[in-house]
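Quick one: this structure, given as structure tokens, is what I'll be asking you about.
Shown here: the complex without one of its protein chains, the others still in place.
What follows is subunit A.
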Amino acid sequence: MASIAKTAQAGTLESSDVMITVAPGTQGSGIVIELESIVLAQYGEDIKIILEKTVKDQGITDIYIKAVDRGALDCTICARTLAALSRAGAVLKEEII
């Protein structure tokens, strides 16, 4: 089971980007997502699904994620999440990188 060791951040608040902050969750806390987005009403659920899938694919089950979205595409959300996880000490699965 992969985990993260510390709080870390990736991304920016520029247009088309998303700033992702990840922090270790306590055991059994699950994946907790806090999302701010300029397209929350239209795509909020989709963004949460991408965030959840990205961390689950890395085998991480207990984590806090804060995402401040400025209209990022799916690939950007995924990339920024992976970068944040990597900076937080997660050992990522090679094929995802």
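Rule of thumb we're sticking to: contacts are C-beta pairs under 8 Å (C-beta built on N, C-alpha and C of every residue); 3 or more make two chains touch, one makes a residue touch a chain; residues count from 1.
By definition in this document, contacts and distances are computed from a predicted model.
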"Multiple sugar transport system permease protein", "FlgB family protein", "HpcH/HpaI aldolase" or "Electron transfer flavoprotein subunit beta" - which is the UniProt name of the missing chain: "HpcH/HpaI aldolase"
Hidden-chain contact residue, picked from the options A:Ile4, A:Ala72 or A:Ala90: A:Ala72
Touching residue (missing chain; options A:Thr7, A:Thr61 or A:Ser86): A:Ser86
In subunit A, positions touching the absent partner: 10-11, 14-17, 72-76, 78-80, 82-83, 86-87, 95, 97
